[in-house]
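Sending over a structure as structure tokens; questions will come in a sec.
A protein chain is absent from this complex, but the other protein chains hold their places.
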């Protein structure tokens, strides 16, 4: 078998193989590449490596390209490898030789490091908004349905009384902890790698604190060798934090898919949120939540993929790192979609008010009876055996008056405290500073 | 083939299968189980579910068991399933019926949740100390060797000048970010799950804020259904944070294994830290760093194992969660050993002062020459092509005077700033509060 | 904080760190190490590197050690690193200098490669027997319950008629394909790596075909550099094949855990195979199947752990490979336990004969009605819409006479064909040859 016909075919293959999906993926990074170049140009001007005249020219043109990107008309030309090359090319086309100056004291290594940081900072902010939206939805559903009983299961066996109030709020509180992890990764990525060049810095007299301030970073990756570690480490950390949110979505979706089964019939959704079958006319399938479940698993698989690519590699840049973008960048969009869809769908959930009418829940309150004995002074183990005997003999008393009073229980959800915890976490992000800095850069 | 001889054999098989390694693993949790029981007993006494007399008896005996555990004489008896059962058994043996009272308003579900939290809080504190020790070692080596040149590589190709100062400090700064992630997980696990019972709380009038205070937790997992999510979620989060540290160790070890090869010969260690070969008399193998590299990968594989076990499971306890302990608990000890060994070994590292004598490094300063042109006003791209031509013609000038001035570069390591960053992160843990609370409980 | 008190403590730490769990784990390999040494000694004798007199002495003593291992009295002495060193030590203790000769033309690298191959060959044979046992159990249950209706679900929504006959046999057929994969890995590991020494062979005139024959291998790993790749590759391949079986067990266990829920109540088990709750007296928890589900996930996580440890490593032995044993060897025992317990438990399963009495299954036969229309000549899509309308109007006819005739359907299970497929696969293993060879070696 002949694997290719002519030399140019294999050359094209090699080119495609090495460039990969960068041109498409880099479009997502384009506006952040411009922001980085704006800060870099301003710094080069201030330290005297570019004249003020040239610096101003470059900045004006960069802002123009930024607007073209925002309006969707800016493209990466065929044959151009990445966004960094494309921007330099555009500048040189439009401004002549001066366009090449923006590459002074930079490498594509620290450029892409920077672009990804700015991109992640922006995306994390969006994710926080979407998580907060879902959180609000969940807490509001918890309040609304706090009195609706839900059987609690362990081992998928009917166990003890619970409520929709408890169930919805559990996922809300879970998101608080997820954001704690996301915040740590935000702090890690909110540091400036620019100036690390190819991973060993530059002998030019650049000012890294200045670009740090111009771009609104909290601090910088001081050590330039460490800054280069960021490729791979940032992606792994952020994808781990996304996986935490994905884990909460996965469990929520798993519950809902189970609860929608006719054997549970705990919750339902309007027809436009379920799917019929091409062969079974009576089906109402929970495709949306199955897809949230599946897509969250895809996200959860990501940190491991990144570990596999990067593990056992020594320090210094390797081209392997390029391919991390391929699954990482889309996974952020996937998580955002899952969050959006989950919020939208939950807004329309109906909960079954009469679940406990089913006789399989007749022993649901057995532990209550045990506890009543305990309050009377019977040691727990004895009370337990007594109730077990009552059940065996079919003599368990009817549903006793329930009175859950402790923090986080049926009768005392503590949703206000959970709400406050979320407020505290979100405050910790401080998205204002970078927002202001970038606005200033673009002025 | 007969798979088992008699009924009791299969019954034993079933028992072993279900109990698993819990008796061994639970010994690690024993002292934390007692601490939890002490707080629980005190709370039960204060809310009136146990008399003060019985409460005092129980607390005295629990403290006695704690001392037995500390001195290594306390055991889990054969046939006893876990530490929770063992402690209750001991109490009942020694105090009679009153011993059973500690199980009031508790389930083994929230007991093990609590034990793991207290255990993790303790272990994280130890890990932070070990990370700090390695960090200090690395920064001190960076200071000590800051003038020793090291070639910087990209793509494993000789690239640009670097130094041992830069190289050691890179790993130090990496550890700062790793601890940031660990701190987020610390905050997540430093919340009290006790009182969630089997995952749905208790109808007894317990006071969860009181046990939260007694055990020195920052807050509580309010929602009891969410508290149960903690099984699996805590392990996943903490193992992710451990993986971040493991990732830094992996890269450090990868570098050292490479640098010890005769083809690099950058660093060496005394004989007692290397291993000979059973067949090749001239070998000095970097087994310690290969094992750090390998063991760090084992740790990095752990979050994924936990994801696999827990993913797609609906809410509520499942027995599957029991097996998470099997690889999770030992991995914490593995990480601690790796950190300890790495610190110990690095203390004895020798660095090669004359690496650059090798002619393969003759073009190491080519970018410097490019930069000199740039400072003179030549656009970067042009300067680059000029130097490329010089190299091609063998006319590249000798090593130019290097002057790296920017933050985090060869000439300006910023190790003080890196040191400060570590101080700030470590302060954020606040290990004092739990320490005091537990000391008070045991008084 | 002082991390260790005295030098000897750290030396002990280093020793423990490097030796790891090898002494315990290697006991599992002991008998196979002896078998390898027997073959190696015989070969050395035949090529003249050991005198016949010495060869006989060595072989007699090796057989004696083999019997000591079999009877459980042979131990790895404290301070001895691995089984290979221990055996050589014993021989030298008992026979003097001649004992050292068994290391001629060998390295511990090819010794452990060989031991693992012989061990895996033996374990795979045991696994095949256990899989066959479970397969027989499943097919027999399928036959026994072939008429008992079971609702078939898609999306966990009630979908179409199925039967316990179909359900049990599905898992049987799954095991056939799993064994196909196991057989491929068996073929890969049933090749002799002995003689590759440290990975580059030996300049001594050894005869590798002879040891291949003596040990009953199908062939040899010819290329000695490739033979060394086997470390890591064998473990990965075998653990992938085990994961396939684990995947079948995971799905079976997932079904059973679901089917045991009161909301399904499809199957049940006697009390000694379920577990009660420490707090809820009415529970019958499917712990055994939850543990099978969880443990199968642990096995499924293993190939990835091995990939992480080995990926991006260049060729040649690295000490990292040593730690693969730690999770790999126990996982084989875990799979065997899961298979054994699953067979034992299924033997005692009770199936609910009256599942369809529940009104949620009233539309289960809707597709049948569609099909009846189709047989009458109505295009499928039209028939489908017609039945959908009937359901909407509550006019769907009662359960129609079912007649499934095609291969693998309700009415035509094809269990004989599935049984035959298993027979064919198992024949392909050919365990006789190695069995005879090893018996001959030990004579």
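Each chain carries a letter (A, B and C) given by its place in the written order, and its residues are counted from 1.
Quick note on the criterion: a residue touches a chain if its C-beta (ideal position, glycine included) is under 8 Å from a C-beta of that chain, and two chains touch if they have at least 3 such contacts.
Worth saying up front: this structure is predicted, and the values here are computed from it rather than measured.
Checked against the full complex, the candidates B:101, B:241, B:338 or B:370 give a single residue touching the omitted chain, namely B:370. Taking the complete complex into account, C:101 is the one of C:30, C:62, C:87 or C:101 that touches the chain left out.
Across A:301, A:332, A:387 or A:422, the residue that sits in touch with the chain not pictured is A:301. Taking the complete complex into account, A:320 is the one of A:68, A:320, A:382 or A:430 that touches the chain left out. Within the set A:52, A:94 or A:340, the residue that contacts the chain not displayed is A:340.
Mapped onto subunit A, contacts with the missing chain fall at residues 1, 3-4, 10-11, 13-14, 16-18, 20, 103, 107-108, 129-130, 133, 197-198, 257, 272-273, 275, 277-280, 285-288, 290-291, 293-295, 297-298, 300-301, 304-305, 308-309, 318-323, 326-327, 337, 340-341, 343-344. Residues touching the missing chain, restricted to subunit C, are 49, 97-98, 100-101, 103-105, 109, 152-156, 159-162, 166-167, 169-174, 177, 180-181, 183-185, 187-188, 195-196, 198-209, 219-227, 229, 233, 236-237, 240, 243-244, 247, 250-251, 254-255, 258, 293, 297, 300-301, 303-304, 307, 310-319, 367-368, 371, 374-375, 379-382, 402-410, 413-414, 417-418, 421 (touch as defined at the top).
The set of subunit B residues touching the chain not shown comprises 153-160, 257-258, 260-265, 277-287, 290, 304, 307-308, 311-313, 360, 363, 366-367, 370, 384-385, 387-388, 391.
Convention: only the chains that are shown with their structure count from here on.
Here the spacing of subunit B and subunit C, counted between their Cα centres, is 31 Å. Work out the mean CA point of subunit A and of subunit C, and you get 37 Å between them. Centre-to-centre separation of subunit A and subunit B, using mean CA positions: 24 Å.
Across the assembly, subunit C contributes residues 257, 277-280, 285-287, 290, 304, 308 that each touch 2 or more other chains.
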